[in-house]
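For this view, one protein chain was removed and the others were kept in their places.
Lettered A, B, C, D and E in written order, each chain numbered from 1.
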Amino acid sequence: MDFFALAAQNLMTPMILCFALGLAAALARSDLTVPEAMAKAMSLYLLFAIGFKGGVSVASHGLDASLGLSLLAGVILSFALPFIAYALLRAMTQLSALDAAAVSAHYGSISIVTFVTATTVLAGRGIEAEGYMVAVAAAMEAPAIVSALWLVARSGAGPRMDARLWHEILLNGSIVLLVGSFLIGALTGDGGMTRIESFIVSPFQGVLCLFLLDMGLVAGRGMRGAEGNLGFGALAFGVLMPMIGAAFGLGAALILGLSAGGAALMMTLAASASYIAVPAAMRVALPEANPSVYLTLSLGVTFPFNLVIGIPTYVAIALAVIKG
Amino acid sequence: MDFFALAAQNLMTPMILCFALGLAAALARSDLTVPEAMAKAMSLYLLFAIGFKGGVSVASHGLDASLGLSLLAGVILSFALPFIAYALLRAMTQLSALDAAAVSAHYGSISIVTFVTATTVLAGRGIEAEGYMVAVAAAMEAPAIVSALWLVARSGAGPRMDARLWHEILLNGSIVLLVGSFLIGALTGDGGMTRIESFIVSPFQGVLCLFLLDMGLVAGRGMRGAEGNLGFGALAFGVLMPMIGAAFGLGAALILGLSAGGAALMMTLAASASYIAVPAAMRVALPEANPSVYLTLSLGVTFPFNLVIGIPTYVAIALAVIKG
Amino acid sequence: MDFFALAAQNLMTPMILCFALGLAAALARSDLTVPEAMAKAMSLYLLFAIGFKGGVSVASHGLDASLGLSLLAGVILSFALPFIAYALLRAMTQLSALDAAAVSAHYGSISIVTFVTATTVLAGRGIEAEGYMVAVAAAMEAPAIVSALWLVARSGAGPRMDARLWHEILLNGSIVLLVGSFLIGALTGDGGMTRIESFIVSPFQGVLCLFLLDMGLVAGRGMRGAEGNLGFGALAFGVLMPMIGAAFGLGAALILGLSAGGAALMMTLAASASYIAVPAAMRVALPEANPSVYLTLSLGVTFPFNLVIGIPTYVAIALAVIKG
Amino acid sequence: MQMHPAKRVEIIIEAPMEARLTEALTEAGVTGFTILPVLGGSGRSGQWSREGQVGRSGMVSVVCIIKPERLDTLLDAAFAVVQRHIGVVTVTDAQVLRAERF
Amino acid sequence: MQMHPAKRVEIIIEAPMEARLTEALTEAGVTGFTILPVLGGSGRSGQWSREGQVGRSGMVSVVCIIKPERLDTLLDAAFAVVQRHIGVVTVTDAQVLRAERF
Partner (left out) sequence: MQMHPAKRVEIIIEAPMEARLTEALTEAGVTGFTILPVLGGSGRSGQWSREGQVGRSGMVSVVCIIKPERLDTLLDAAFAVVQRHIGVVTVTDAQVLRAERF
């Protein structure tokens, strides 16, 4: 009962409700839309703000070996999770090897909005987390793509992979902005924060609300287009895989000795699935893979699952395991 | 004299002056423009903020029968006003039955920016109003369209009206966002407000300034394009009709027993004319009606009239009648 | 040593670092981009905010003859600097008379973002400046174009100059918005400021950060495209000319008796080079001039020079000369 | 490179009618089309621009590449929608790669 | 469906010249045109992109559908404007519905 009260309380935040509103509007075929430029502007804002805050927090708490180890753990997780995802997909669904590999890349990588939402939940409950988790998020974006392409190459399908694509993936806009603003925050510290606090801290949750409204709209449109495209097995994967990812994330956090907040974020990262950077890379490297499969799973199933059920659960587990 | 001082004071707000600046820039053929995506972003922001605030206010003041009755009154007004508008237009102008009907739909419906501006004027003077007036605004958007189409059908011109168009009108983006954020505000209440207050309350008036600058630009461009298109009769209608609407709005408010603030808002709604949702519906249902007639009247005549003269007058009258 | 500490401190602001991040991202061919509509939205915001603040400051400090004289001084500077720039370019570079004239127009005119950044630096160090410097900035945009076209006409190349172009230049969007919001600020004063302060003051520096990120991206893309296009002479001009401009600005400030802050701003205006209004005018009036020359010099060389080295130097000199 | 004849149909239509047009096309068996944004324009009903607009105003351009033999079906479907509305329908002869796609 | 021959003229021109071009067209009696946005491009004067730009930079594409016999008038008017400027003018043969509109 306490759990349900907590769940209800979690559901009753403006952020989750905005996502639900977007979803409902798209499913009801309302013409409510967010202009592309506004969606991109909000995502730049969120990346900049979250990166900067992480950097400032590192500047004031200092750095130690744990940053390096956490980055390493993130990279390993991102490399490893696609193999688990791929095996599960081949066992649970009818997806071709190619589609399964493409999906698995998404689940090894991360969703920055899911991460941002988790930081907001933590902040709302007064739980501190390591500031450098933002850098870990950036480090986890790309490795999963390598694993997925290796899985494809092994099966002989011949992904289109070249130096050029590496460059695009490693220097994609969101990694650059996240890492760049993290460094800016770390370099300018509290002084820098004072200057731009009323831009990046105060309005942050409000912008996140409108951004989640847009995510709901996009996810809902995707669902409408994909109706019946995904079998039960695939849908089950979309819920099961984040839990497996979160378990691995928890393991890593325990090994690293992260705080409860840091552990919740590591779980969230491992549990989340990319829907921006990886899809674009897949269009280039694996054009024959079906985008509606990976987009629907990542944005239509796993993203809402994490938002509504996943994050509060990960936070609760992290608190139980680490505070306990 | 006191009245003129008040009028001057009302004119000297950044909001009104921004509208005037936009108007002047467009009439002087400056190339100052607001990007479409920015205009849409600001309108989404305003709708979200005003809806949310209304919902929070309902959450804290509680609900009673008056919400239902106010919604009903709004719907009746929206249905009824087009008939008056139509009769006036046929008497005062040379407009064809079709154009007159199309115009009348706009005057039965509402302008959300006019409404938002009125709430800001009330807030600036410390006058409270019923939070659910936002819901009344949403309820008044569509019924006027029915009346207008009925007027056309009666005259045999055959509007193109189908289930599809109903769906589009009732679930158009601004209604969905307004009602949705109203519900989100009502569900999350003061807790939700605390989270996003510095996004939706503090910068609100500033965003409204830039939005009114854009409205001025659009209105000015429209005026330039429509030069001499509208006779004196039509212009007179654009000023007379809002006053008639306001009178009906006042009547409804008195019957409902609204507060002075609520009455001022009801007058504003009845007095205002749509220039977003209804024009799009008219392009589908009455493609033969001339858009420059209804856009010029609603955006070029009635909107500035309400902004500059209407709103302060309605507030003054509501205060005099209801406080008195 | 003290100077280096100061320089380092100046470099370590979020604003400069954001510009550097954009530059680095573009040079490294990251796909990080700011949508055009977002860039335009931010520039409208910055123009509105800076104009309004200037107006409010004039409203509270009152006006005297010095506004008129400062405007006159600005206009004269803007007329005169192109002649110096042209002579230097012809002496130092291989540029054709046409290209030299086009470049000189940019250096007589001003960069509003450089100006905005300087006001932020002053504000950060608690130095007051005359509010009407915003109006001086607006007055300095256009005269330089006349001088440049006169230089071209003299050499017989026949610029395309007509009433139409005058209209476009004098009523271009940024002049209109800057002057308009200055007047609105002056008319509404502190009362107006109270209403929209949390929109135009608090988030200002944060928006400037993201805008400078975009400027860095655009400048970096320009540099990449122009690689090797500009000889050493031209690059040297891009650094030398702002210093000459600043010297003239300082002279004007001393004659006018401006405050140290006002002098720093006058120096910044004279030192800065346009990259928005003047390029568009040049495309119309001097289509044969090579845009990559003037854009690279103004945005790729002089803008970063002013941002990083120029502004702190001008402030230091103004303080030394005028406080001393 | 092997090219195949095709028709390129460009329909400039009011934005509020876009969904109706694409549905009519889909019902008529036209499976491929691309929608291009339009900034502004001018016609018998005057000049317009999308700048600063908030509503679903203005026009869009819908481009369909089809096999020549399917042109009439497409035009019938399109015409039924645009008939009472402002808009322009243009057809040009074209050549396409990968004819099996159309 | 009854089609009529027409010409589709596409003029890619620098954004600061847009208003001059459309006015010249209007003066030459061309009553209809549509303006499409352009994201970027490449030509003899290098590569450009609209991303992140603030000023009236870049190019736009102006499309006019006209009766074949009016083509020369249009081209004369357009050429007078684009002559000294970068830009591309392309004409294709087309067919239109509702010829009375052009």
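Keep this in mind: a residue touches a chain if its C-beta (ideal position, glycine included) is under 8 Å from a C-beta of that chain, and two chains touch if they have at least 3 such contacts.
Just so you know, these numbers come straight off a predicted model, no measurement behind them.
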Across the complex, visible chains touched by the hidden chain are A, D, E
The missing chain sits against subunit A at residues 33-36, 39-40, 43, 160, 164, 214, 217-218, 221, 225, 275-277, 279-281, 283-284, 287-288, 290-292
Residue list for subunit E contacting the dropped chain reads 10, 12, 36-44, 59, 61, 72, 75-76, 79, 88-93
Listed in rising order, the subunit D residues that touch the chain left out are 1, 3, 6, 8, 22, 26, 31-37, 60, 65, 92-98, 101
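Everything below uses one rule, namely that only the chains that are shown with their structure count from here on.
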Those chains that touch subunit D and also touch subunit C are B, E
Under the touch definition above, the chains in contact with both subunit A and subunit E are C
For the copies subunit B and subunit C, the interface residues, called same if over half of the numbers are used by both and different if under half, are different
Max Cα-centre separation from subunit A goes to chain E
Subunit A and subunit B have mean C-alpha positions lying a whole-number Å distance apart equal to 40
Note: subunit B residues in touch with at least two other chains are 31, 33-38, 40-41, 198, 202-203
Listed in rising order, subunit E residues that touch 2 or more other chains are 56
The chain pairs that touch are A-B, A-C, B-C, B-D, C-E, D-E
